[in-house]
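All protein chains but one are shown in place.
Here is subunit A:
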Amino acid sequence: MESSRALARLWRLTGPTGLTQARAMLLGRPCWSQQQTQQQHNSFSSSSSSVPEESDEEKKMPDHMMSTIVNGKEVWVPKGSSVMQACDAAGVDIPRFCYHPKLSVAGNCRMCLVDLENERGMSPKPVASCAMPLAPGTTILTDTDRVKKAREGVMEFLLLNHPLDCPICDQGGECDLQDQAMHYGSDRGRFVGQKRTVVDKNLGPLVKTVMTRCIHCTRCVRYAKEVAGVEDLGVTGRGGASEIGTYVNKLMESELSGNVIDLCPVGALTSKPYAFTARQWELKPTESVDVSDALGCNIRVDSRGTEVLRILPRNNEEVNEDWISDKARFQYDGLQRQRLNVPMAKGAGSVLKPVKWEEALTAVAEAAEGVSGEDMAAYGGKLADCESLIALKDLANRLGCETVQCEDVGQGVPDADLRSTYLFNPTLSGVDAADVILMVGTNPRVEAPVLNARIRKAQLEGVPIGMLGEDVDLTYPTTHLGGAPPLSAKKNADFSLALDQARRPLVLVGANCDPAVMAEVEELFEKRRETIEDGWNPISVLHQSASTVGALDLGYGAAPKAVPEGKKLVFLLGADEIDVPEGAFVVYIGHHGDKGACRADVVLPAAAFTEKHATYVNTEGRPQHARRAIAPPGEARDDWKILRALSEVMGHALPYDDLRGVRSRLCEVSPTFERIDEAPQKATYLGPKHKKGKVGAKTVLRTTIENFYQTDVISRASLAMAKATQARANQ
């Protein structure tokens, strides 16, 4: 299994030649290229002056490496690398348009031409380095006159049909073509005649197309096919008449469609909501994390003044690779709408009226007077950060209240004492190492699209994927094994066999599966414990909200659907999905006027994730920091500061008053928070943790997300997400 996946990966990287070499390597057989490598290397080291004088031992090359010389500098690269990878390793910059490390090699832009030289002399013509496997004994030259001329020629051809509309193009300032034209372009063209024009395609409300700008690198086509798994994009026509599109009028039905915007090297595919709003150099980038799902995708928040203007992914191989979901990318306009920006309290006629901060806080303190801790409850919401969660919990505890819960914590989570029972134990990058994947009651396509792309990658490399629950289209084939566990070995012999043999099985469990289901899943591995690799825990709980794992780490429990009767004072920290019965005094601390704020007696306006320094723990248990990109609107304040102020007014002052204080309190409660950006150490599988129960025979497990685009207060307030929902519905 391992070797086949390695092969598949190599194939995608290097094509057939690399594969032959790799196979020979893996099978431990000598092949000609290996032998030749040795010889060539010897000849190099004897003849080339650029090899540094080193002792013989240091010079010894590991078996899987080969050596080459780039512009007179020796580098070692893994066998099967392409010429371009060797140049990258040598720190030599190769211009490129079509090559992308996460996609298959197309070799169709020809911008990456280099000269090669071996003992027979110079290559007869410049070679496309991205598609050329590095042969032993080849020297790479990237600074010859011929290379320069070739690249200038390619650039001139690319510019023939490229419109001169940089001033009105959103890519301006961050355009690969613009940048490379600075190096290789001429200041005038030799082309007379008409430039071609191409019809713009309608890819939906998120991706804007100006197809005349397309340079046919086919990155978007390969992305749609290989990563997003929606084969809708293609190249129609040929030669000068070819164009990128869907041929028929069709949306790109993917939760990851926004990534083509980053992939497109020119301004052919740009962001529709961001169109004509700003230039890249006017924006202030802030590194942050996404809160639209529980993956904690790394993002860059670009802001100008008081507004977030766009959100882009940041590369993090362990979490989101290069991608983010459409919701993460486009929901930011929701940060401008429906915002709570002044404190409010219910006045005469039970209508919320803007009040001063002091008034609002005193109103809460007054309401709390005489209420015993048992009659209070505190609920954390989907987007709550750890700092505010701990402040809320500390305050509640000081008031004597023990009902401290978080919404969207699945029923399947047992007492949260043991971290490994509620984490995505194999870690997200562990998906790449898994040899069988079983999904139980989850739909990663809507719960965590970026993870779904990872699973799809595994599927393409031949990992069997089984599914218990609703049979949904995940953009890759799965073996449907029934509506709910138990897994019947008889009916699904092949899959059971794969599971029996698996050394690193991965069970993706939806967080909303009830404990009985979890028990069944554990039962499945009880029998197979022997075969599982040491240090590998197959249980991977996929949560749906950014706050969940943090809340569990801090000792929150699972909130019920409705607040129990008899509670007199209820704190909602951005919790909007909990029904509050009549008679309770509700304090809503949050940033959007959604359901929770409507029910509230006092509204305390707080900051959204782009407006505060906050910690979020993702589904793997990896704490990450979101950073403040802009100031909170109006009189809104950081959530934990509000709670701190409230605690003082209520006479139970919390013992911290700056961010450092809160964070050290976090570390006190859970040592997890000391290791920011790190996934927890892999825990060995410890056996069942759930009590057995009965799973109804007719149960069909399914995700609780009905509409991917609108899951929390921000996305519900977003116009872009509303349009996307509508477009999907009309398709």
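Going forward, a residue touches a chain if its C-beta (ideal position, glycine included) is under 8 Å from a C-beta of that chain, and two chains touch if they have at least 3 such contacts; residues count from 1.
The rule we apply is simple: contacts and distances are computed from a predicted model.
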{"item": "Missing subunit (named according to UniProt) among the choices \"E2 ubiquitin-conjugating enzyme\", \"NADH dehydrogenase [ubiquinone] flavoprotein 2\", \"tRNA (adenine(58)-N(1))-methyltransferase non-catalytic subunit TRM6\" or \"Tubulin-folding cofactor C\"", "value": "\"NADH dehydrogenase [ubiquinone] flavoprotein 2\""}
{"item": "Hidden-chain contact residue, picked from the options A:G237, A:G400 or A:G651", "value": "A:G237"}
{"item": "Listed residues A:M66, A:V105 or A:V198, member touching the removed chain", "value": "A:V198"}
{"item": "Positions on subunit A contacted by the hidden chain, ascending", "value": "188, 190, 192-194, 196-199, 201, 231-243, 245-249"}
